[in-house]
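Presented below is the structure to which this report refers.
Only one protein chain is missing; all other protein chains are in place.
On to chain A.
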Amino acid sequence: MKKFRPYWSYDIQKTESWLGEMAEKGWHFTGLKRKRRVFTFEKGEPAKKTYQIGYEKIRPHRLPKTLAKDGWKIKVSTGRWSVLEHGNAEQTPASSVVRDPIVRRNRIHYYGYLAFLIYIIFSTANFLFLTHIVLDAGGEVTREPSPFWAITYTGWALGAAFIVSSVYAIFKIKKTNALLLNNSGSGAVSLSEQNEKKRIRSGDLKAQFKFGWFYKPDKTEQWLENQEASGWHLYRVNRLGNRFYFSKGKPRQVSFKADYQNLSKETYEDMHNDAGWEKVYASRSAMMKWTIWRKEYGLAEQKPELFSDLTEQAGAVRKMALTYTAMFLPMVLMYFFFGLQNILWIDQAHWTQVFQITTFALAAIVFSGLLITVWRSYYRMRRKVNRANV
């Protein structure tokens, strides 16, 4: 028997229990045609079985010995997906498949759908806006008879279907990922914000704005460590991550680490927590995520490091610098180009044109300034590595 199940990969847990229910009805899962989203089943004796779906970039899939000992076996392995089967559902195995590769994969799809939706909304808005201008100016919109309209209408229908399915996928992924991650939450330091104003006035709490700290992570870490050393304990960081609150206390030695990831990794956090690192701040987006970690250490102790190798740290900063360059460089070039165009076309100095040129120039300067800051962080980091390796 074949069963079509679209969006199954966005709904992992339900698909797993569905496979189990099918086995209980006597339909045993035998294969998966990924591209067609078709699951195949074979008729047999009803049995209790447990299924788990894994996703791994590494192929061929290898079953860890511990899982094999627990009674798991790989039933189907197709592409990056594998379906594990456990024949004895009376005795549910303790071990299971790691979930975060699926979470990460689905998260990438999530952002893909989101980008597509934003593009559609903007281009439609643009079209409506232009039509409105034309109609407003007394123009007319006429429909030329042509057989090619069929293509347009099909396009519209496809677009609409795509929008609906994107919206559906977005909601599905959001729900599934929350379940897969067990709703661990953002976990940032959440101390009561009550009496904050009063405490600031009395002087045992201070708040400081710090803009763009993530463009120079090494300096930020140093700054936070100096604050702790002079008796100002980091108390919380606001949601936007631009205001740092410190409470007055005893000077202490704390190691800080500002960590950057293109796509957030949840299990990474577990390991840091186990190793005694406390998450002080995590930017809200799952993409381009900044996290600040801290760990206190004793006077006689060595300063704890998140990376025991400086080269890795420089690598992380380089990745960050490259990402921001990919983001800001087109902007700088665009603003520079627009500004230049305006200057070349200037016939008589009209204030709007002067205003435009100034705005473009300012934007170009701000973004190139950020780029310079980012790359300077990287070169500072590299000098440090070179010094350590000599």
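The definition used in the following text is that a residue touches a chain if its C-beta (ideal position, glycine included) is under 8 Å from a C-beta of that chain, and two chains touch if they have at least 3 such contacts; residues count from 1.
Going forward, contacts and distances are computed from a predicted model.
**Q** Which of "FAD-dependent oxidoreductase", "PadR family transcriptional regulator", "Urea carboxylase-associated family protein" or "Glutamate ABC transporter substrate-binding protein" is the UniProt protein name of the chain not shown?
**A** "PadR family transcriptional regulator"
**Q** Looking at A:S230, A:S308, A:T352 or A:N389, which makes contact with the chain not pictured?
**A** Missing-chain contact among the listed residues: A:S308.
**Q** Give the residue, chosen from A:Q208, A:T267 or A:T358, that touches the chain omitted from the document.
**A** A:T267
**Q** Pick from A:Q13, A:T40 or A:S95: which residue touches the chain that isn't shown?
**A** A:S95
**Q** Applying the definition given at the start, please give the residues of chain A touching the unseen chain.
**A** 57-58, 62-67, 94-99, 182, 257, 259, 265, 267-268, 270-272, 274-275, 277, 302, 304-309, 312
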